[in-house]
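All protein chains but one are shown at their positions in the complex.
To keep things simple, chains are lettered A, B and C as they appear, and every chain counts its residues starting from 1.
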Amino acid sequence: VRPVAIVGGTLVDGTGHEPITGAVIVVENGRFSTVSRDADVPEHADVIDASGRYVIPGLMDANVHLSCVIPDDVLEYEGRYEERIEKAAQVALASGLTTAFDTWGHLDALIAVRDRINKGEVRGSRLFVAGNIIGFAGPLSSDFYPAGGLLGPATVERINTQWERGVGADLMWLTPDGVRRRVRDYVEGSTVDFLKYAASGHAQHRQFITFSAETQAAIVEEGHRAGLTVQAHTTTVESLRMEIAAGADILQHGNYTGPEPIPSETLETIVDRKLPVAAIITTREYFEWIQSHGPELMKVIYNRTQEENDQRLIDAGARLLLTTDAILLEDRQVEHPSLAPYVKNAPAVGMELGQAHFRWLEAVVERGMAPMEALMSATRYVAEAYGHGDDIGTVEPGKRADLVILEADPLEDVRNYRRITAVMKDGELRTGG
Amino acid sequence: VRPVAIVGGTLVDGTGHEPITGAVIVVENGRFSTVSRDADVPEHADVIDASGRYVIPGLMDANVHLSCVIPDDVLEYEGRYEERIEKAAQVALASGLTTAFDTWGHLDALIAVRDRINKGEVRGSRLFVAGNIIGFAGPLSSDFYPAGGLLGPATVERINTQWERGVGADLMWLTPDGVRRRVRDYVEGSTVDFLKYAASGHAQHRQFITFSAETQAAIVEEGHRAGLTVQAHTTTVESLRMEIAAGADILQHGNYTGPEPIPSETLETIVDRKLPVAAIITTREYFEWIQSHGPELMKVIYNRTQEENDQRLIDAGARLLLTTDAILLEDRQVEHPSLAPYVKNAPAVGMELGQAHFRWLEAVVERGMAPMEALMSATRYVAEAYGHGDDIGTVEPGKRADLVILEADPLEDVRNYRRITAVMKDGELRTGG
Amino acid sequence: VRPVAIVGGTLVDGTGHEPITGAVIVVENGRFSTVSRDADVPEHADVIDASGRYVIPGLMDANVHLSCVIPDDVLEYEGRYEERIEKAAQVALASGLTTAFDTWGHLDALIAVRDRINKGEVRGSRLFVAGNIIGFAGPLSSDFYPAGGLLGPATVERINTQWERGVGADLMWLTPDGVRRRVRDYVEGSTVDFLKYAASGHAQHRQFITFSAETQAAIVEEGHRAGLTVQAHTTTVESLRMEIAAGADILQHGNYTGPEPIPSETLETIVDRKLPVAAIITTREYFEWIQSHGPELMKVIYNRTQEENDQRLIDAGARLLLTTDAILLEDRQVEHPSLAPYVKNAPAVGMELGQAHFRWLEAVVERGMAPMEALMSATRYVAEAYGHGDDIGTVEPGKRADLVILEADPLEDVRNYRRITAVMKDGELRTGG
Partner (left out) sequence: VRPVAIVGGTLVDGTGHEPITGAVIVVENGRFSTVSRDADVPEHADVIDASGRYVIPGLMDANVHLSCVIPDDVLEYEGRYEERIEKAAQVALASGLTTAFDTWGHLDALIAVRDRINKGEVRGSRLFVAGNIIGFAGPLSSDFYPAGGLLGPATVERINTQWERGVGADLMWLTPDGVRRRVRDYVEGSTVDFLKYAASGHAQHRQFITFSAETQAAIVEEGHRAGLTVQAHTTTVESLRMEIAAGADILQHGNYTGPEPIPSETLETIVDRKLPVAAIITTREYFEWIQSHGPELMKVIYNRTQEENDQRLIDAGARLLLTTDAILLEDRQVEHPSLAPYVKNAPAVGMELGQAHFRWLEAVVERGMAPMEALMSATRYVAEAYGHGDDIGTVEPGKRADLVILEADPLEDVRNYRRITAVMKDGELRTGG
């Protein structure tokens, strides 16, 4: 294949360096070979004129859910979940996300699609997948959608075991060693990319701790032993502190601590150690809508304390990762009784795949994050936090050729992230809609 | 095809006449041509030796549900409900039911299988189908399984409309004429075999009346206008009286009247007019199990009053039809939370397709019905009540060649109905398992 | 006691006649003795100067619920429900309601307060009470608040029987004669003032019919036999037609027919026979609020069809009665999960005792009812419909001296009903707050 040269644009390369105007970006074999203002364009290269445009690294979302979520989908698409994941991966890529980290979903289906994308058989965001959140039961359970009144135990178990893969809520009954063995089996029995465990509960169990300090340490050790990054779902100040102590690499929604603000000591640790916080941050517009229209339950999360946490994290210069919990949000998802109260008729919904990451960027800039920091939160920081900083996240020679070309400067106006003219992943260019 | 002659057996022909020993039954072109003790066997006929055996008409069940019932099945088999119906029709036929009347189910799927069986493409009981119970909402509703908390409105509506076919619970809002138009559309838009409407409610609505006298009359008229028999689901003394007044042809579970016994006047009308009562009657063993182990709700139905009604109906010589509400009852149905309380670990469960009709026969004989009357309740009476008395129900010349061969005399011991050696439907013989 | 003369005001006497300016209204022994423009004021009379003011008959509400409704109240006030009823009766009287018809509540407590008011021991609106709605179960049931998951059967039954008084939902199981006997016992066992029965269901059962035509006729007969008016709760076109056929004296919320408009034939009957329709009619403001903010369930009732029914009834000149379903609506009622969706943060809530009747008057005038007709709907028509037209409802000699003095003309601006300066009941005057 011939090299491709993108020339004439302004490059914001994701390293935090000043933008380079009139940049020459040469892509060979799917990777950047030259990135420089002064470079020559190889003679035989295909040239893309980016004059007047802005080139940024491919965007990344540190937390999406591409497989089915609502029971309707979980039941209907059984046996062909991959269809939905492929569709979602395409929506994600088209909106500039060259890489997405799926932090909860149907492991087998996610892996199948991930591999198909990696082989080039299907277009879509590059995926890294965690499968189950260690310690959570499957989708038809009290952790998500209790279905035992409507569906029989055989159906419930059939579905849930596909998600749980041996690391479900029953792990809470076990000793640290018992959990360790289960996690090891999980890691060895699949090609999972990273681990996510529950440091605290979900749904109605949010204020509870799921695993003791010893068990958390065991889970992190098992992940690291296998060369995987480990993150924890956290929703309280203690589960946050515990996952840090356990050595978690990413603090998944570390900005959620219910009614109690993040303790200063914890915040300092986060800042000092540059611990990546995967923080779902909403625009003020959506936040205020939830305050006036949302259900009580959601106010446990989207409350003033969370907003305060967000502000303190930003002000203190904590390392934030673009994080959205985004799902493919079509009519049937919007109308579902579990989601409708949060999304129906709501403005700037945070969890809408394809839009969510733009809204996150708008939200953090709105809340005072420096534009260059926001860009890194959406690119390099995510790559580094997940241990892929050598391979992706910036536009530098040797890295995978993932980039997005914008019509206007995203550092000047954060809404310009939406003005995508082309997306390149692994050197393959996609233009138009 | 060559004629078939079944010779040497004792024939109980379903007319109520004395059994004929040494009977010669000749079948030609799917119908009985000769039935007599003295007849000659056609020379070229295939001869089946039934010496020492007993020949009875093919059995019939006036109320089965062959399509999916529990939400698990309704959701999982969508698009291929016919698979389940075919399986059920085969189970039914193998157990001696040459004809089954499906009184609630997925109309399109039932019709498809019915037609396939009639064409000989698939083996199975001959089916007559009603589709929806006029006035009931679909399976994912408060009439059956309220699913709106777990599933979104699109899913619920998609499923329910397949069952309701325009004659759902919203008919209760309409005038008699409004209901009449809907019923007419229903009849004209399909090849439904008979109509069933709700004279009273279901599930938590059992004590309510669904339709006024005028509306009930309109429904019956519409059915009759189209040449169809019309039956009504009834659960109270008033809905029973009202459906009789409306001209219903069959009183579907007319033996259920909650805590109030059937009024003597109503009972007299039933007996005098020989109104067919499709009565689910259980063995004493199951009845007592329900009293001691069953949930409170079920005691609204299987209570002492019902047992008293059953006894009075039998003692008064009311025309009862073998009726079981039977479904294909496999593990997942048994374990379903809606059914488990009635069937799990229970003896002589009434609703188990393939067993239910034997248990019904045992139950009525146990409660004092004459053995010959029991046999007619399971054959001729059902055929006549449904308007097919000229075609099926007895072993008489000119009728469809449906019969069952038993190892021992069912009039002597009702358990002998289970000792089937062969089943013939439309002249086609099936032996073995 | 000395006579009282109210002089100088403009009298709108409730008969429909033109207002009388400079009226002299003399009250003796609790009744009007003279009502005339030209009458002399008795010498020894106390004179009240009503110059510049407007005198109207005491207002009436054809449907209030003064005893406890929400489970919190039902449980907490057990044994002392009369406290709440007294409080409510005082709120009602202070807002100009000299008479209120309580159409569902705790019979014993209501009677006790009614009698105490009548004896003059307690101030409050004159009460007429129905006790239970014949055919409805008590407050802790599926007709209102199913409590069986939280409270034990003894508690549920203890409470419910206090409301049901032998004429609860179990009547649906009975024959017409069986129901008749129960109703007779109910009438004979108390000093109930009028009867109300369920022609259709409540809560989740709204589309169902409760009683057959024969049973409804029996209930009405029993009421009439005892000299009581009989009304029926109706929510569908058929239950409306049936209660008319049964001879009900008042059609309780006859304007509610779900999604199906009142048939023209039924509307004509209502108009021709001047059948009183007790219609809850809301202001457009509240109606539109419900459309945009209310829960789905309520849209079964407050829907476009209802609005259309209201308009057709008004346009056709049907006899409407001021009807509000009003309850004492304080913070804990407003916040209750069953009511909050209808009333919290809502404008012009229809069911707020003390405000509801003003809003009803505003609503009907807004929807085109002539001001004089509106006034009669709130006075004379109610009295007549309930069979008390000879005693109350207008300011005419011989009738009970119930009147309201307003600062400004209610016929000119319907909001002037709120500008009460004094309320007289049985000749006893109450001024101020």
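In the analysis below, a residue touches a chain if its C-beta (ideal position, glycine included) is under 8 Å from a C-beta of that chain, and two chains touch if they have at least 3 such contacts.
Model, not experiment: these values are computed from the prediction.
Considering the entire complex, the omitted chain makes contact with A, C. The chain not shown here is touched by just one of A:M242, A:M369 or A:L411, and that residue is A:M242. Among C:L75, C:V271 or C:A370, only C:L75 touches the chain that is left out of the view. When the full complex is taken into account, the listed residue touching the unshown chain is A:E260, out of A:E18, A:E121 or A:E260. Think of the hidden chain as still there; on chain A it touches residues 142, 169-170, 172-176, 178, 201, 204-205, 207-215, 236-238, 241-242, 257-260, 263. Interface with the hidden chain, as seen from chain C, comprises residues 70-72, 75-76, 78, 145, 147-155, 331-333, 335-337.
By our rule, only the chains that are shown with their structure count from here on.
Chain C is reached from chain B by a rotation of 180°, derived from superposing Cα atoms (nearest 5). Centroids built from CA atoms put chain C at 59 Å from chain A. Inter-chain centre distance (chain B to chain C, centres taken as mean C-alpha positions): 50 Å. Work out the mean CA point of chain A and of chain B, and you get 56 Å between them. Residue positions of chain B touching 2 or more other chains: there are none.
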